[in-house]
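A single protein chain has been omitted from the complex, and every remaining protein chain is retained in its original position.
== chain A ==
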Amino acid sequence: MSLTLYLPLDAAALALGADEIAEALRTEAEARGLDLVLKRTGTRGMVWLEPLLEIEENGLRMGFGPLEPADVPALFDSAFEDHPKALGPVEQIPFFARQTRLAFARCGIVEPLDLDAYRAQGGMKGLERAMTMTPEEIVAEITASGLRGRGGAGFPTGIKWKTVLEAEGARKAVVCNADEGDSGTFADRMLIEGDPFCLIEGMAICARAVGADRGYVYMRSEYPQAIAMLDASLRVAREAGILGDHFDIEDRVGAGSYVCGEETALLNSMEGKRGIVRPKPPLPAHKGFMGRPTVVNNLITLASVPAILSEGAEHYRSFGLGRSLGTVPLQIAGNVRYGGLFEAAFGMTIGELVEGVCGGTASGRPVKAVQIGGPLGAYFPRSLFDTPLGYEECDAAGGLIGHAGLVVFDDTVEMGAMARFAMEFCAVESCGTCTPCRIGAVRGMETIDRILAGDPAAPAILADLCETMRAGSLCALGGFTPYPVESALRHFPEDFGGAREAAE
């Protein structure tokens, strides 16, 4: 008898023992004389349930998790029904049911390298439609969708593509920024490991829109599984003729530098140089990789494109809030009970997500702070939990949404230490071009130490230093490090030993 099961191969699932479960399933199936077909998919993004095993019954995928190898024999005994780890239909789990999955529509469902399954689940419809349109029409569709960059800055994607379309150049390039260095983020990784053709399709559409003959995916060395999956998917796409002489994609791998996620440092790195930030102008759209007009987009920006083309701009912009249109893959991590990836329309509040959907902290203690947007993002206290998750909304609350990672901390966190870490991170990762960033961050660490030691003069010095970093930095590494530092100080003065009076 044959038995088909689905089990993720996503790095987070592996990190929690998915391969050990696979091994136990094979052993058990063999012992029982069953012919096991084990399909390794991406993850659904419900990381607290990993390893999450699925079986299809009457058209529904039923889940079991989080599994340990010792659970496996009883699973077979129960004929994959009544088991203590049974979760029922996976798509009816509230965390999943409440999502709107556009970019992640197939992630966790299909085998990542199965092109037929990709097509059967709606893949390639966007590219097929794009092939019937002129470049100008594609750009207009992206502009109309309201799509903005998911890498952090929220720049309108249609305008960027239009600039490259109109730029003079014998050759043009599309660069996917998959450097994903922000703590608390893993959407890029999860998409590549779970549905790499979605990225390839998005890049192919972009190439057609701007007239590029070459695409590059800049990956990070911290993601070995994603790199292997991308390479494999590129081979499949080449064999299928999706990639070829007309448009091909190469992968490039970074080497542990955070600042290489900044688009001009990234281009330097791809060219084989030190990852140093370039002054703008020229914009990458005019003079990017090897001097060619280049689109640099975040991976999620590009992976959002196929659904916009297949469903239409109107459909996409029917989701969202204000000027933040469409969906965003929110990533909730750190000390959180139900952590993972939650793709939803912009506009849910921080509190609704963190406490409503994600159940508060893993430790069971009260949530004290949520850092949003990575190491350059602000710490939000509970009093700001009614802030809707959107570009302008987070900005108005004194922070930024960035690549949409939310890191949850319980009440044992010491915000003075977190502020100091923000400065330390900036010092470690600075590319060295600007003095306020390179030297200021080191001074910042020292000054925070002085505040924590009770020096009454130090808070004013720190405020000054932050102002200098904001004003005198070429990129957001130096320029935005004041966000986590000052938000920690502003919202949690008690963690700085009574620094409040002096700071105000």
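Definition applied: a residue touches a chain if its C-beta (ideal position, glycine included) is under 8 Å from a C-beta of that chain, and two chains touch if they have at least 3 such contacts; residues count from 1.
Please note the rule applied: contacts and distances are computed from a predicted model.
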{"item": "Choices \"Thioredoxin-like [2Fe-2S] ferredoxin\", \"Arsenite oxidase subunit AioB\", \"Formate dehydrogenase gamma subunit\" or \"NADH-quinone oxidoreductase\" - which one is the UniProt name of the chain not shown", "value": "\"Formate dehydrogenase gamma subunit\""}
{"item": "Hidden-chain contact residue, picked from the options A:Glu271, A:Glu314, A:Asp464 or A:Glu494", "value": "A:Glu271"}
{"item": "Which of A:Ile142, A:Cys198 or A:Ala333 contacts the chain that the document leaves out", "value": "A:Ala333"}
{"item": "Among A:Pro224, A:Pro282 or A:Gly454, the residue in touch with the chain that has been omitted", "value": "A:Pro224"}
{"item": "Residue touching the undisplayed chain, where the options are A:Thr41, A:Gln99, A:Ser145 or A:Thr185", "value": "A:Thr185"}
{"item": "Residue numbers in chain A that touch the chain omitted from display", "value": "11-12, 14-16, 47-48, 50, 180-186, 188-190, 221-226, 250, 252-258, 269-276, 289-290, 331-336, 339-341, 362, 371, 375, 405, 407-410, 413, 417-418, 421, 425, 428-429"}
